[in-house]
Structures are given as structure tokens and as C-alpha cells.
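Yeah, one chain of the complex is gone here, protein chain that is, but the others are all in their spots.
Presenting subunit A:
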Amino acid sequence: MDLRAGDSWGMLACLCTVLWHLPAVPALNRTGDPGPGPSIQKTYDLTRYLEHQLRSLAGTYLNYLGPPFNEPDFNPPRLGAETLPRATVNLEVWQSLNDKLRLTQNYEAYSHLLCYLRGLNRQAATAELRRSLAHFCTSLQGLLGSIAGVMAALGYPLPQPLPGTEPTWTPGPAHSDFLQKMDDFWLLKELQTWLWRSAKDFNRLKKKMQPPAAAITLHLGAHGF
């Protein structure tokens, strides 16, 4: 058989594909429920991805708002934007939270933020910015689903929104345009902090849910490595 360079690349790609899908082969997997580990990992990865995505989006959007919002040292006191969920929390308080509370807070925060973000999308004047915002909203929706999945895997119930407290974006003269811009600024800033905080949370949870070393050995052995 005539083996050429292209063939060897193809074989390599095939081998990689097989190795990639090896953990997905049921016969090679551990029998039984894999537990919340994979879904926590996926949620963690998604959080990091969103962090990266937000960096680019925030730059574009703050430029769109104009100065002083796009100035790197602009750090106004947070006087408005009261309805936005705050990501900053006292360290001790944060450490005292259990997994369920952390997950619940994450879920609630992203539910709110997603809603405000959609309002942001409506105001954006340029098509490119609208596209970027829509893409980010989709990703954030995915993160919300992932958190719900983790909570379900751990047996925690999803928080139910209280009737009448559903956050809605309401355009109108209630806010001045400057305050609206300020709200947008704080929305992006809170999103950034929340994503950073969530990455920490999921990393912590991931480590906590990691099986003992012996189990890993046994698992690898079952894979035939």
C-alpha cells in the first residue's frame, strides 16, 4: 500500500479522534453515573470562555458609549444601578457560603444580568455591536443552563423567581441618558466580576468533587491505558 504524507496525517487525525472520543465510549467508561464532575468542568470552561469574550465585547461597547466610560481609569462610585446584582461580597461571607448557596446566587445573578443584557442589545445602534451582544447573550444563556445542570446533578432545586420581581428592561424617561450609560457601564463591570467569581466557585467545586486518586487509577486501568 502506498502511504503518502497526507495519509499519515489522516491516520494521525483519526488516532486523535479516537483518543478524543475514548472517554465517550460507554463500554470504556465507568459503569454508572459519572457524577457532577464533567458538568462542573464544562461550566468552569464556559465561564472562562465568557470572561474572554466579555473582554472584547466590553471594549467595543464602552467605546460606543464614549468617554469617560471607555477611559481605563474611570472608576465612578456606584450610586445608580441599584437593581444589578452585586458580585462583590465580603471574603468571609463568601467563604461561609455552602455550595448550594453559591450556585443559587450564581444562577440568580446571571438570570438578572442576562435580562439587562438583552436590554442593552436593544439600544445598540450598530449592527456589529448588536451581533456581538446577541452572541454573548446566547453564551450566557448556555452558562445559565450549565449552572442549572450542575445544581440538578448535585440535587439542588432551582431558585424560583418571585412573582412580580422578574427583572424587565423598561425603556423610558425614568433614567437620563447619562444614567443609562452609567447603568450599562456597571452592567458590564458586574458581569466581569461575576464571571471571575464564578470561575473561582466552579474551580473550587470541581476540586471538591474530584474523585480520590485511587479511583482515578482504577478508572484509567479500565480504559486500558
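We adopt the following convention: contacts are C-beta pairs under 8 Å (C-beta built on N, C-alpha and C of every residue); 3 or more make two chains touch, one makes a residue touch a chain; residues count from 1.
Methods note: contacts and distances are computed from a predicted model.
Entry comment: the absent subunit's protein name, as recorded by UniProt, is "Oncostatin-M-specific receptor subunit beta", drawn from "Septin-type G domain-containing protein", "Oncostatin-M-specific receptor subunit beta", "Dynein axonemal intermediate chain 4" or "Myotubularin related protein 7b". The hidden chain makes contact, of the residues A:49, A:64 or A:94, with A:64. Touching the omitted chain from subunit A are residues 64-69, 71, 76-77, 79, 123, 125, 176-178, 180-182.
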